[in-house]
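Note that one protein chain is taken out, while the other chains of the complex remain in position.
Lettered A, B, C and D in written order, each chain numbered from 1.
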Amino acid sequence: GQSSDGGSGDTIELTIAQNSIAGGKNAAAADYITNWVIPKFEAAEKAKGKTVKVKFVPSGVDDEQYKTKLSLDLKSGKGADVFDLDGIWAGEFAEAGYLKPLSDVVGADADNWDGWAQIPQSVQGLATYNGRKYALPVGTDGRVLYFNKTLFQKAGLPADWQPKSWQEILDAGDKLKAAGVPVPIQINAGTAMGEATTMQGVLPLLAGAGGQLQQDGKWTGASQPLKDALGFYEKIYGGSGLGDPKLQQEAKGRDKSFQQFAGNEIGILLESDYLWRGVLNPETGVAKMADRDQSVGYALIPAEEPGKGINGQDFVSMSGGALRAVNPNSAHPKEAFELAAFTLSPDGLKEETKNGNVRITPRTDVNKEILSAEPLLTYISDKVVPLTAFRPPVAAYTQVSVALQEATAEVVSGKTPDQAAADYQAKLEGIVGGAGNVAS
Amino acid sequence: MSAIELRGLTKVYPGGVKALDSLDLAIPDGEFFALLGPSGCGKTTLLRTIAGLETATGGAVVIGDRDVTGLQPGARDIAMVFQDYALFPHMNVTDNIAYPLRIKKVGKAARQQKAAEVGARLGLEQLMDRRPGQLSGGQQQRVALARVMATQAQAFLFDEPLSNLDARLRLEARTFLKKLQHELGVTTVFVTHDQAEALAMADRMAVMESGHIRQIGTPAEVFQRPANTFVAGFIGSTPMNLLDGVVRGDTLEVSGCKLAVPQSAEGLLHDGEKIVYGVRPEYNVYSAGPVDGSLGGNVSIVENLGASYLVTLDVNGVLVQAVVPEGHEPLIGDEGYALPRRDRALIYRDGELVPA
Amino acid sequence: MSAIELRGLTKVYPGGVKALDSLDLAIPDGEFFALLGPSGCGKTTLLRTIAGLETATGGAVVIGDRDVTGLQPGARDIAMVFQDYALFPHMNVTDNIAYPLRIKKVGKAARQQKAAEVGARLGLEQLMDRRPGQLSGGQQQRVALARVMATQAQAFLFDEPLSNLDARLRLEARTFLKKLQHELGVTTVFVTHDQAEALAMADRMAVMESGHIRQIGTPAEVFQRPANTFVAGFIGSTPMNLLDGVVRGDTLEVSGCKLAVPQSAEGLLHDGEKIVYGVRPEYNVYSAGPVDGSLGGNVSIVENLGASYLVTLDVNGVLVQAVVPEGHEPLIGDEGYALPRRDRALIYRDGELVPA
Amino acid sequence: MAQATLPPEVLDDAKARRYSADAAGLGRLRAGAFVAPALALISLFLVFPALWVLYLGLSNYRLTGAAAAAPQSVGFDNFVKALTDPEFWNSTWLTFEFVLGSAVIGQVVLGFLLAWIMRDRTGPLKRIVEGLVILAWILPSAVVSFLWVALLDRDDGTLNTLLHSQDFAPLLDHPMLSIIVFNTWRGAAFSMMLYGAALGNVPPSHLESARLAGASGWQQLRDVVFPHIRGHVLTNLLLISLWTFNDFTPFLLTAGGPDGKTEVLAVHVYQVALQGGELGYGAAVSTVILLINLVVAVFYLRLLRSKK
């Protein structure tokens, strides 16, 4: 951020940081920044008569560690001029003063950015805290139920399966089980899976039961929707044989669930679009599935019963997404914002998503074009994003999330949903500062 | 109490060092036997092989009338005192002495009584509660002896038990030890590299060199008639003069002097043959004036031996030593003559005593 | 080469042990001076205080005519050989010998030449590239000497340099060392606890006891007329007989026997007073039959000393030793008589020699 | 080597005790100068931050959120919170199991066993055994954790392959035992080396006198070896207990799971401070760990001094 201090009078030096690195984690994103954004942006600025030098600061670590490093940097007035962060961190960063409203940092340019018009409200919400925009959304995602068509066929289930209620999922699971599928249903649970349990497990279920983590400034405790969600876990892991309780405890359980899904051992799996893009991808996935396009089906996550989901929905999902922020300490906030915006320009996004690196960008105009060849992402963009929900972007969320994971773990290891919900409420009160902030 | 017999005992260390080379030795019951030899000659190895701490490569060890070659050390019924005494530093004197009994599962009261008894015999009554670290060297040595005595073993093995003591204590200890062995009558093998110790204490002794025994005999035999130049050079508080000479008729020519043929070799030498003439400094009679048949030269060193002096003469470039009683010692540079006693001088041919 | 003088030297260790107690000593230039005494009497401390390795608690150390009391060891211009030689195990012989020169910033070529020279003088030519671990004890000792010689110091300090050698090597080494010192003429202080070594090597010697000097003199003086019973008991390869006695007119009654008053004490004793009668075994003339004025008893131990025997008589419960020439040794249990030489026997009153 | 009248250890020992004073003539001042660079680095990069941690423990400092911008002193609230938190006690208990199992029993016993059976051996066998043991010690933990996941994996794990067993999941069914065995494997080298040196200092003649008296192997250990190496045992215990107490590597294997069954204190602090962002509370827990370490150290030192 302060790097410009040392630069010669008219050269503006900018840095951009992401949790991505060439040859490692999110390599494609890193390549995009270094090979396209930086040269193009410098050229564009040159054309405007400004000499700008951009440096990319790569990283390739756990999100927690990236967050720690980012926080420490920002706290001490350092850090890159432009940096990425998980949308869920917006609130806590804002409260800590690590992030400031864009219009305060950059000025009117921020509000006048032409991209806003292309970004759906729900996605804009990711970057919004207390009604003000703190960053640019980088994209979004969504969760669906994947299923293995080969196994479904064996079990006599349709290839265009779309359950309407939780019971239908369980019924399908029974049939799969009867057909000898080792793991009929995998819904992430337990602490070992970490946030995957929350986002690909308990939160979609909670939403499906009509519950929300936080409502009107109060946290939801041992409410009926939570008990229902935990009850669903019990039906899968509590001796029915529909799920594999041990897998939920393994430190590398999620990896293994991917391997097993790719290896035709799991019938139904609740996951995000990342499974399709990054895991099963026949070319670049970590658990490649050569016949992904033929044998993997997907369906919306149903509410517990039709109309019982949040806002009376029949189907639900959860979404997250990254943000690209301008460092409040930046010496050149305007140029930094320009850089951030440049990375999210239509041309840029198209460039970034070339060569199979397709993801759901924040811009509808771009999505239309790039997703056309990707049925799943189109499906998510069209069908899921409109009905999806987001996590509360507040500091306490991380701990609440852990408490939720622990609640599912308790159910998997044999406690009743009521008991687990009560334990959750007790922990919640500890986290959010007393029973006054909790509604049950 | 039993005799010890070694038959063709051989010990080769891993690495190829042949420390004992087919060695035969018989030590009768009750004898105090000293093993003497330069460093590295195999004394310790011999002792340790008897004890079973090293396994013999070949040959047999017989104690009493048991062949113990294959037995564990603990089963051989022998006791050993190590050079450093090997007292356990964390046990007091009583416990140290009683340790072998504890291993033999003797009851606590019984073994403490035995320890007290043996300790008293060695004058340790006042020290029974101390730890080894609080004892002087001589006291430690007595504790080590007491521990050995408490075992009532068939034989005692001592590996240089006195060499850690200072010179004065050593003298006392050797008198003490000798007396004790005499009283107990236990067969004892005593290793030392101090020839004075061996001479003073042993009933019989053996001189070893690189895994072989070079001479066995009583101290007087070994001192007066060393069987070969090796033993001759090794035994004696001052080394024997070993001078190269040639037989010239009935006389000998030794470094330019004419000497008489010693009594023991009379008639056994051939004219012109090369021999080594050996005479101990104690048997060289010194005089300030020329004497027939003596070795004459200039005094180069005079060392005080207490009641006598060791005078080194430079006889035509060869050093010859003689012991001179006090009051008669010369000054450095004086002329002097050493007359060997014919009854004590010896002749070595090819390193072996004549007659063998 | 300089004289060494100690004035009222006191050393108190932290913890309160007074190792040297206001000690005065003057060692003239070029003298070979031996320090003798039992373990713990302060010999090492004295040497180390001279060297500056310990700081004196009181008094002064003067070397040549410099008061060096406050100087660092390196500035005192002395050289010291430690008991364990302290050869640097990671350097070869050349580097070890040249080390003092390296410290003095002598160039590499010059110091290697000097090392070669000194090494040659001590017969180390073949060994210059070896490490200390590859040398025998005697060779190590010579390297330590060479290193000290290379320094060309004013004085040499030796702390029991021979006690790590085996008995045979020790004899050779002491002759060698004595000769070397004689040639170099460097003032030398030599610490030992072996009285034979001190007698044989020293020009003069001091006997210490717990931080005090008990006697200073030539070896002959100290051996023949020990100034007190402590020295008398300490010096001599066999300890002096020290017998309690009472003056009865012109004779002495010692353990039931009537003895003549020694020449040296004639006319100095009072009737009835209690004295200690001292006579060395070497000065006890032994005979098998009764002799007037002798100590008679039964032989309890006979020890071989080589060309003579040490016979211990039990005289009415008191042990008396005499040296008997070979061929005359009695058997254990025989009756025997020891007649002290009047010119060599001594009288001690309250532990001090009469006349002082 | 030529004859030494005194066995070297006797000589060394006596010398060391008697002339422990300033052999090189360093003097306090120069000794100070020698210690200074180390002390400077330690003060700056260890003592100062460590005190800072103690201070942080008294605040509600967080990585993010409002408390990051303006941390407030909360007195001993964090400590009260820790001491009333069952998870903390759970972690403490697990840590004791972990330290006791893997350090005090595992590493010490295995390390001693290795040193003992290798004590008078030379040649390739010794080199191979020692090399492998030390390899386990020096490999980076990131790599080592993979090795053990591969070993203990429920489906394809080498252990399952070797045992021809199905679905044997040590990390899930016996998580604590797994990390104890793991840490024993990982750390035995240090104890082995230390005991190797210690055993070298046991005078052979003492062992042999015991053998001559007929003592069995166990009796020799009890009566001769242990009394001799007590000091080494305690140094070793102190160091490896401290290290194991603060060892974070189990996290790489089990991530504290399943269900917190392996959430030892070091992992607990990691989760509290890094994943939960509660730096103040994390610092307080660290302080408590420090105090526990202190108690352990004092306990060992007492033990060392007691029978002297």
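Simple rule for what comes next: a residue touches a chain if its C-beta (ideal position, glycine included) is under 8 Å from a C-beta of that chain, and two chains touch if they have at least 3 such contacts.
One rule holds in what follows: contacts and distances are computed from a predicted model.
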When you check the chain that is not on display against UniProt, which of "Phosphoribosylformylglycinamidine synthase subunit PurS", "Cytochrome-c oxidase", "Pyruvate ferredoxin oxidoreductase gamma subunit" or "Sugar ABC transporter permease" does it turn out to be?
"Sugar ABC transporter permease"
Consider the whole complex, including the chain that is not shown, and state which of D:133, D:179 or D:225 touches that chain.
D:133
Among the options C:31, C:84 or C:282, which residue touches the chain absent from this view?
C:84
Consider the whole complex, including the chain that is not shown, and state which of A:133, A:227 or A:252 touches that chain.
A:252
Considering the whole complex rather than only what is displayed, give the residues of chain D touching the chain that is not shown.
12, 15-16, 19-20, 22-28, 30-32, 34-35, 37-39, 41-42, 44-50, 52-53, 56, 61, 113-114, 117, 125, 128-129, 131-144, 146-151, 153, 155-159, 161-162, 185, 193-194, 196-198, 229-232, 234-236, 238-239, 242-243, 245-246, 248, 266, 269-270, 273-274, 279, 282-283, 285-287, 289-290, 293-294, 297, 301, 304
Absent-chain interface as seen on chain A, which is shown:
21-26, 57-63, 65, 68-69, 72-73, 76, 78, 196, 252, 254-255, 258-259, 274, 278-279, 286-287
Note that chain C touches the absent chain at residues 51-53, 72-75, 78-80, 82-84, 86, 88-91, 99-100, 102-104, 151
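Throughout what follows, only the chains that are shown with their structure count from here on.
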Looking at chain pairs A-D and B-D, which one is connected by more C-beta pairs in contact?
A-D
Taking each chain's centre as the mean of its CA atoms, how far is chain A from chain C in angstrom?
92
Counting only Cα atoms for the centres, state how far chain B is from chain D in Å.
53
Send over the residues of chain A in touch with two or more other chains.
none
Multi-partner residues of chain D (at least 2 other chains):
2-3, 5-6
Enumerate the contact residues on chain D facing chain B in the complex.
2-3, 5-7, 10, 203, 205-206, 208-215, 219, 223-224, 227-228, 307
Using the touch definition from the top, list the residues of chain D that touch chain A in their complex.
62-69, 149, 154-155, 167, 169, 171-172, 253-260, 274-278
In the complex of these two chains, what residues of chain A are touching chain D?
64-65, 67-68, 71-72, 75, 89, 91-93, 95-98, 190-192, 194, 246, 248-252, 256, 395-396, 398-399, 402, 406, 409-410, 413
